[in-house]
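I have placed the structure first, in the form of structure tokens, so that the comments after it can refer back to it.
Omission of a single protein chain aside, the complex is shown with its protein chains in their original locations.
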Amino acid sequence: MQNIETTVELPAAPSFGARLSGNIKAFLDGDVFYSFKRSPVTIIAFVVTMILFFCAIFAPWVAPYDTYNIAGLNLMDAFRPPAWVAGGDATFLLGTDDQGRDVLSAIIFGLRISLMVGFLGVLIAAVVGTILGLISGYFGGWIDALIMRIADVQLTFPAILIALMIDGIAGAVLGRAAHAESKLAVLVIAIAASLWVNFARTVRGSTLVEKNKEYVQAARVIGIHPILIMYRHVLPNVMGPVLVIATLSLAIAIITEATLSFLGVGVPVTNPSLGTLIRIGNDFLFSGEWWMTIFPGVALVILVLAVNLLGDWLRDALNPKLR
Amino acid sequence: MADKRPVLDVRNLRVEFPTRRGTLTAVDDVSFQVGEGEVLGVVGESGAGKSITGTAIIRLLEPPGRIAGGEVWLDGERIDNLTAEQMRRVRGKRIGMVFQDPLTSLNPLYTVGRQLTETIMTHQELTETQARKHAIDLLGEVGIPAADVRIDQYPHQFSGGMRQRVVIALALCVNPRMIIADEPTTALDVSIQAQIIKLLKRLCEEHGAAVMLITHDMGVIAETADRVAVMYAGRIAEIGPVAEVIRNAKHPYTEGLMGSIPVVGHDLARLTQIEGSMPRLTEIPTGCAFHPRCPKRFGRCDKQRPELMQAGASRAACWLHDTAHAEAAE
Partner (left out) sequence: MSAPPILQVDGLSKAFDVSAPILRRLLHGEGRTYLRAVDGVSFEIPKGKTVSLVGESGCGKSTVARLVVGLYTPTEGKVVFDGHDMAQVQGRAEMAKLRRRFQMIFQDPYASLNPRWRVLDIIAEPIRAHGLMSDDTAIARRVGELLEQVRLSAKDGEKFPHEFSGGQRQRISIARALASNPEFLVCDEPTSALDVSVQAQILNLMKDLQTELGLSYLFISHDLAVVYHISDYLGVMYLGRLVEVGPAREIFRDPQHPYTRMLLDAIPDLEMTGKKRIPVAGEVPSPIAPPPGCHFHPRCPFANERCRTETPLPVHIGERDVRCHAVEEGRLEAEVAAAKAKAPAAVA
């Protein structure tokens, strides 16, 4: 019915701002946001995640004490139970550890380390996995076979084993002193190494579907370079699944980090993550100082659960077949 | 057929889809009858509501779709208010179905023979050997060569056309009173379409079943149907004998539709073109839903909705055929 239009009226190119606000409006009006509004569990998970992220990012301002400041610690405060237990002190809400550190503050700083390691690990895994998946799916042939066989081999090693291996190699190559500083990097690389396969496989699958769609063929007929086709046409259309896997992987990454730290391969005691806190606390569990391990554990469970619920919802919301 | 009781009698059927942006009416006040041994073609473009009419009759509407009004009568019995369990039996025994994609109608894990004999034995008192013999006969009847061998094969071992024949055999195996065929030939190649259409028509005549043939293809209708209902935006625009509707369309939409079909042997520089496209369900125009695209619209078309009225041998929902209007024009 548009063809009744007779006057040539060229659209004024809308400003970037107008386009952006249009996009936001479209999002708020869209199905994804609608399904979000309809799921109270998701809203709670989202709020909890946001609070935890906020605490982690602004830890120095949120936490009651600076646990990195060793001078600020007082051994007199050690082993205080939570505030509501007899012998507790209102200034240490969740009690203190063997060094006199405030457990709540330690958790908040630990959250920061856990999330940072998780984020970096997932980010590297996502970038590497997506690129390899795109190449594998788009070009096919021997390069596809090569990448996918490497992925298969990778899958047979559990993340822990990879981490132990990388840790061992890093220890041998770098020497003890440097190794202690590189612990975080080792952890991030280990997590990325165990997670990239998921991204690569999913992206490869989606790429195989997208590359046979006619809009990709149209771009090929026009003569667009394959790299540009992958970047401009295929990539934006496979990002949905990547986002879902990234969210679910974040939960896995945090757990992996906690496991590794619990085993002692992870971050050093001077810079404790949630997993390290749980390990330290674990030593005191049987002597009655349960709060040192329980509270970091609860924090870990809440964080992983919230992120996982968000990931599950995202997967359903972005899957057109389930809507 | 007028003196006999119709096999299928649909009265003022209305199907709604409640969505978060309001309730959409996909089928609106649709009434028609199909008599014994008769083939009623239901034709329309995508979004006209023809398939939804079919699935509403057999109560297989995809949620959140629901029948919001009207009645469906099969052989003098009302079936739109049956329980799900009663309806399941009606579907198995008294209404057979043939869908566009034969693969979805067949279970890939069972042999064709097992699916046929199970269906036969559920609805008829036959031993397995008898049922199997009946199944082989049926497969032969739908034109599958070496039926006694092929009965033990799986659906994937059949070609598209042969699969559709199996589906037809499956639909006919319990001697249903009514067959609803939704785009039965659309997925098939042209040379096979003709075979399937002929088969469907012949078998329904022999078995005395009434057929509701849903398709977008006027050619299929012309070859098969006795009467045809043309649907537009959820309503019947025109219904009448097939020759009359094709050669002498009464509704401007049917006229445009017929003109837009290219025909071998007709040398035209341009095809007749109906401007615009079928309205979305969210924005169905007031009055006659076709009026914004209608070359013959006049005063009342955008305000009052026309009901089906007699127009020659057909009935058309168009104010052009309102006798009062005709008198006024004179």
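As written, the chain order gives the labels A and B, with residue 1 at the start of each chain.
The criterion applied here is as follows: a residue touches a chain if its C-beta (ideal position, glycine included) is under 8 Å from a C-beta of that chain, and two chains touch if they have at least 3 such contacts.
Note that the coordinates shown come from a computational prediction; the quantities given were computed from them, not determined experimentally.
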Who touches the missing chain here, A:N237, A:T259 or A:N282? A:N237
If the hidden chain were put back, which of B:T122, B:N175 or B:S277 would touch it? B:S277
Chain A residues touching the omitted chain (full complex): 2-3, 5, 8-11, 13-14, 213-215, 217-224, 233, 236-237
In the whole complex, what residues of chain B lie against the chain that is missing from view? 45-46, 159-162, 189-195, 197-198, 201, 216-220, 222-223, 243, 246, 256-257, 259-265, 268-275, 277-278
